[in-house]
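Here the complex is missing one protein chain, while the rest keep their positions.
Read from first to last, the chains carry the letters A and B; within each, the first residue is number 1.
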Amino acid sequence: MKKFFLLLSLTIFCIATVSGIALAKYPEKAITYVICFNPGGESDITARIQQKPLEKVLGVPIIMVYKKGGGGAVGWSELTRTKPDGYTIFGTNLPHIIVQPLTRKNAGYKTEQIHNVYIFEFTPNVLAVKKDSEIKTLKDFVEYAKKHPNLPVGGSGQPSANSLGTVEFSKVANLKLNYISFTGSGAAVPALFGGHVKALMTYTSMAARYPDKMRALAVAAEKRAKALPDVPTFKELGYNYVEGAYRGAAVPPGTPENVRKVLEKAFEKVNHDPTVIKKMEDLGFIMEYYGEAESKKLVDKLTVYYRNLLKELGLLKK
Amino acid sequence: MKLKADRIFAIILILVAIVFWTQTKELQYKCYIFPRLILIMLIILSAVMFVQSFFKKSMPKGKLPKDNLKYIVISIIIVFVWIALINVLGFITSGVIFLSSLTFLLDLQRLTIKKVVSTILIYILVLIAFWIAFHKFLLVPLPTGHFI
Partner (left out) sequence: MIEALSGALHHIFTVKIFLMIIAGLFGGLLTGALPGLTATMAVALLVPFTFTMEPTEGLIVLGAIYMSSIYGGSFSAILVNTPGTPSSIGTTFDGYPMAKRGEGDRAVLIATFASVYGGIIGVLFLLFLAPPLAKVALKFGPPEYFWMAVFGITIISSLASKNIIKGFIGGAIGLLISTIGIAPIGGDVRFTAGFSQLQGGIELIVALIGFFCIPEALTMIGQRGKKFHLTEAKRKKGIFLQTFKDVMKKQGNLLRSSILGTIVGILPGAGGSIANLVAYNEAVRVSKEPEKFGTGIIDGIIATESSNNAVVGGGMIPLVTLGIPGAPPDAVLYGVLLLQGLRPGPELFTTHSHVIYTFIISLFFATIFMLPVGVIAGKVLHKTVVRLPVRFLAPLIIFLTIIGSYSIRNNITDVYIMLTLGVLGYILKRLGFHPGPITLGLILGPIGEAGFVQALLIGEMLPNKWMIFFKSPISWILIILSLLSLSWPLFAKKLAKEWKVKGDEVEG
């Protein structure tokens, strides 16, 4: 029996060393970058911007793969079952990975299982109306909404940064808004242009995309977005309201530390690449530089915040 | 015969609809309203089919030729095992094994050794070609296992 255990531990040791050596050379083959949303969506676009520079930094091909469904949940629950060897990484979105496990009985994953190695951008909420609307400023909007209770405001998804943001804003501005969820930021746009909803609580990236058709009233961030230099923040206008979505990249739980470090460094480097910064900022994204440790802190902080918010709204799962 | 099947199926559908209905109880209004509309529609239509099955005297005899159910069941089982093992055995290995076994199943009476060997060889070639075209060239992710 003793012999057996000796042999067993020896075997394990050997395998560990061999795989350790193998991992030391990470990466040595193509890395799959899983996008949990549709091709052509924003998560896809940001990842596509990173694809070529990442390949240069890591020296291996990056293959994009789409596992959409359930607002990203299908992909992230797959993450928890993926081999933690660093050859499959996942794009992640906050607050999705926090809010889904809090509101769904079985989201298929826990927030702690999504191990972010880097969070690279922030897309704040923006309140926008049609360009030819009689509403010119946030003040006009507040007055209009006071006169028209239950004003329909469109946005992407529920519960999402857009939907929770609408609730938060109606609270600080003391309004009664009626949030209409659409199946994506893009799907809400025609409804605004066609006059089916009066305003959108959408992302800065959308406002940057339609400069000649959409008027952004205010940005829900600490600082203004580079792509929308003339749009004030809610804070500047006296509303304490900051909300939006972050994007990052994550690995499955149990991924070795050296692999995580390589990926963290690679994303860090790509995120400082001037062409990447230019492309991202032109599209309305705000660059962020959260390394692995900082990402965890951010997720922890936001988890507390969203738990309280959802509890207040009665949306926390029973 | 056909009418009896309709009658049983109508009852099954109504039962399924009731099961779905019980599942909608915990949902918010905006999440259950549409499924409930469909369920009402399904129940009404099934009830109509149920009643119809008593009044329609004769149905035109089914044009569908009789299928050999035994082989269908066997092949469904083979395919389920195939899917279960595809991530263990790998794309090409599992493909060759199960494609060949399906071919043999369809050709049981006329099976010769020459046919067995040639079938397996053909499938190996087809799968490798497929794998190169999709996995290597187009970068379509294919199921992977311990072997390729």
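Things worth noting here:
Keep this in mind: a residue touches a chain if its C-beta (ideal position, glycine included) is under 8 Å from a C-beta of that chain, and two chains touch if they have at least 3 such contacts.
A quick note: this is a predicted structure, and the numbers were derived from the prediction, not measured.
When the whole complex is considered, the residue among A:I31, A:I180, A:L217 or A:V231 that touches the unshown chain is A:I180. Within the complete assembly, residues 34, 38-41, 44-45, 48-49, 51-52, 64-71, 73-74, 77-78, 103-109, 148, 150-152, 157-160, 178-183, 186-187, 189-191, 193-197, 209-210, 212-213, 279, 282-283 of chain A touch the chain that is not shown. In the full complex, chain B touches the omitted chain through residues 2, 5-6, 9, 13, 17, 20, 23-24, 27-28, 30-35, 37-39, 41-42, 45-46, 48-49, 52, 64-65, 67-69, 71-72, 75-76, 79-80, 82-83, 86-87, 95, 98-99, 102-103, 105-107, 122, 126, 130, 134, 138-143.
As a working rule, only the chains that are shown with their structure count from here on.
Of all residues in chain B, only 139, 141 touch chain A in the complex they form. In the complex of the two chains, the chain A residues touching chain B come out as 32, 63, 65.
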